[in-house]
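One structure is given below, encoded as structure tokens.
All protein chains but one are shown in place.
A, B and C are the chain letters, set down in written order, and residue numbers restart from 1 in every chain.
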Amino acid sequence: MTTAATIPVPLPDEEQLIPRRGFWRRALSHRTFLFSAAILLIITLIAIFAPMLAPHDPYLQNIAMRLKPPFWHDKTVAEHMLGTDQLGRDYLSRLIYGARISMTIAIGATLMSALIGITLGLIAGYYGGWIDTAISTVITTRLSMPIILIALAVVALIGPSLTVVIVVLGLLLWDQFAVVTRVATQQVCARDYVTAARVIGSSLPHILFREILPNIRAPLIVVATVEMAQAVLLEAALSFLGLGVQAPLPSWGLMLSEAKTSMFFSPWMIVLPGSCLFILALGINLIGDALRDLTAGGRG
Amino acid sequence: MAVVVMMIVSIICFVLSNVAYDPAVGIAGAQATDEDVALIRQTYGFDRPLPSRFIDYLGNLAQGDLGVSYLSKRPVLDMILERLPVTAMLAFFSMTLALAIALPIGCAAALWPNTIIDRLSQFLAVAGQAIPNFWAGLLLIVLFGVQLRWLPISGSDTYAHFVLPAITLGTYAMPPLMRLIRAGMIDVLGSDYIRTARAMGIQPLKLTFKYALKNAVLPVISLSAVQLGFMLGGSIVVESIFALNGIGYLAWQSMSRSDMPVIQAIVLMISMIYIVLTLLADLLNAYMDPRLRSARK
Amino acid sequence: MTTPLLEARDLNHVYFLRHGFLKQPAPLRALNGVSLTINEGEILGIVGESGCGKSTLARILLGLETPTSGDVILEGRPVSSYPQRERALAVQPVFQDPYGSLNPSMSVEDLIALPLHVHKIGSRQERQQKVARMAEQVGLPRRALSASPNQLSGGQRQRVAIARALVSGPRLVICDEPTSALDVSVQAQILNLLLDLRAEHRVAMLFISHNLSVIEHMADRMMVMYLGRVVEAGSTQQIFAAPAHPYTAVLRDSVFSPDDDGGVPDLGLRGNFPNAMNMPSGCVFHPRCPVARPECATTEPFLTQAHDASRQNACLFPLN
Partner (left out) sequence: MLLQVRGLHVNLPDQGERLHAVRGIDLDVAEGETLCLVGESGCGKSMTALALMQLLPRGAQLRSDRLHLGETDLSALPERKLSQLRGRRMSMIFQEPMTALNPVFTIGDQLRTVYRRHTGASAREAQARAIEMLESVGLTNASLRLGQYPHQLSGGLRQRVLIAMALMCEPEMLICDEPTTALDVTTQAQILRILKDAQTARKMGMVFITHDLGVVARVADRVAVMYAGRIVEQGDRASVLRTPAHPYTKGLIASVPRPEGAQPGTRRLASIPGNVPAFHREDARCPFLSRCPARMDVCGAVPPPLRQVPTGQVVSCHLSLDLLEPVPA
């Protein structure tokens, strides 16, 4: 039993406040959060400093050095650490630049779909009634459309390029944002502080951006991570099917597709880009799980 | 609501096949001269104003005529119906596989939180979501098809041909199911009515399976319907890797040759299936959950 | 007779509830011909069990819902002629759930200052002074101003809500069950605070509660509601001394106080709470009324006007 004297006697009027346990203090002690944040940090740094890090120019072709194995198979080819692809380009440099492509697409598409989805969800959640039904119909229509098929069809019509892929993914990945925002907005609107704000006469923008949005931030961050991982994988799928990022741009999906032809006797060409995709998607998903854990399912 | 959605979907498909890509050029073929194209436009009446063409389009749709493929000149409906069983089987196997993994492990993770089984379920969920399913397909081909030669890696004649594709597509659908079942069971096990049942001395085993499971499984039904719908979309990638002759593969082939009528028909078909599935799930839910079935007397 | 601060005349409100998969939405009559008046500096208590329509009434008076029929008059002018902002200057709310009525992402200072901010009252410094003075008046420790609502206890949060309601100097505060979610000892602090502030700010209050003894303690005049109707109204003291309507008597007998001495009374309430979807005929209380007579099932009683207009009840055979 701790000695009696050491415990201070709190005076009644000195009402103590419950200590505010900061989000960051809890986050830094959360194992998964640290692990996934580390992965994402490394990949982002690689993406930003790709020109400095890449040993060779990813587009420089050298037919003589075609399909060289990585160093652990064949020590002779020292300067190409991870070997070369079917056009003799340095595989490691292409992987490094590939990180840049995947990150830009992931961030670009997610931001765009977040914008669309959150706006629709906010309006549907706040107003309800026929506006809510109309927007819900739009959401259901979008959900009923197979993403990959539509993306492929649109890209096939307009012609594939990096920006087209970002825009198409951005236009196809907003449904989860809308659904989560709509439900979260409805829950927040049922709380008395939104009713109080309306009675006090505060303006609509104030209610939307000061009363509702800050209190639905947590579930939205979790959705953003899931959609970002989805965007990474979808870009890779599109490129793999030949309708995403076009050669010679070094997208991991494209590298996988190029490697398909020679995958039987040089399997490393399949494993490397695939594992990069997997690690990036894993990092994003893990940080999403950690954030869901830290915000206790969105209580924020 | 469902009818409105179908209407919007048909409009989008109409736009895909008639507006975004000039059907006349498609039919005439790449090397046709401009006169031929103009002639075709005349005969097929593609020059008529859009609304009236849309009404014809709906008319054909009603009689099941989804248009004719530019390349094979065969009615698209037949092409789809030939291949539908393959995709349906793939979807069925993948869904059973996904549920076979998600249900037991999800429930176990909820019953014994923070144990190895719980960590396994979280790992499977996160890893499953992170694996690009086409890469998984390739790996399976290299490993089982080439190295070990246990399973066939392309074509769709025997059931064995469906094992690897089902695993690939199954890992795509399993994570969300796993998460939902785990979260659902945790909610239900922590609920007041389970505590009341424990207070009344109901044995733990009966408690979990009779009382808890029935409540936890309700949301899983609607999610499985949605997942089944997504899988039809996802099948395009898997079928093209494993060369399974399903509607996904057909969609991919007609994609590279921009055979628009086929693409728009497949999109229409998949959307319709999705809508029907979600309707079925809602009906099943309404039947299973008395709260939806009857009002307060 | 000076014009009342707030008057409601013959309010009716019907909700349409969807129930069952394919059935048509059924009408639920939440309010049925309710009228009330609140004068300057007066506390009017409204008591009734859940489902009696008191919260619907509060939402209508706060302008959150427009009644199906009947009108609300604020200081002699119909409420519809006021824009919501101007109406907010006169009427402010205090809600029941201390954990739900404060925006968790704002600091206590910003929360209290919200009405000043919305109505652009005074400069930044003036607002800060007003808020600091108000916080002190409601007994909040100084440190609380920069804290976030999650750091406060239930009682402290309700003090913030009260400070927010009074800082812009309204003439009427509508409290919807302000202390129902609090413990008895904390409730006592808040009730004392409300009484002090009423005297100091000369503000009128509409005090809604299901707890009869709280109403008896706080309200000058009170109204008893049952299934959307006013069954009795008048001065609190007189009603408590000799309730006229049988439901008021049953309510009073079912309130237990620490001074009672054992034994649970038999209230003589027959049957159970009627379903609001199919209202009983005649006097709505007749199926459960211990002193019901055959006529009660046929004729619908009207709110009678006692001789000195202070007492009203809606019963064919009043008790006194």
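Please note the rule applied: a contact is a pair of C-beta atoms (placed from the backbone, for glycine too) under 8 Å apart; a residue touches a chain by one contact, two chains touch by 3 or more.
From a predicted model like this one, the values you see are computed outputs, not experimental measurements.
Interface note for the absent chain: among C:56, C:101, C:187 or C:312, the touching residue is C:187.
Mapped onto chain C, the interface with the missing chain covers residues 43, 49-50, 153-156, 183-189, 191-192, 195, 198, 210-214, 216-220, 236-237, 240-241, 250-251, 253-267, 269, 271-273. Seen from chain B, the chain kept out of the figure touches residues 113, 191-204, 206, 210-211, 214-215, 218, 288-291, 294, 296-297.
The working rule: only the chains that are shown with their structure count from here on.
Inter-chain centre distance (chain A to chain C, centres taken as mean C-alpha positions): 49 Å.
Annotation: 23 Å between the Cα-based centres of chain A and chain B. If you average the Cα atoms of chain B and of chain C, the two centres end up 53 Å apart.
Against chain B, the residues of chain A that register as touching in their complex are 133, 136-138, 140-141, 143-150, 152-153, 156-157, 226, 229, 233, 236-237, 240-243, 253, 256, 260, 263-264, 267, 270-271, 274, 277-278, 281-282, 284-286, 289. Within the complex, the chain C residues that touch chain A are 62-64, 84-89, 91-93, 95-97, 100-106, 114-115, 118-119, 141, 143-144, 147-148, 150-153, 156, 161, 164. The part of chain A that touches chain C in the complex is made up of residues 13-15, 17-20, 191-193, 195-203, 206, 210-211, 214-215, 300.
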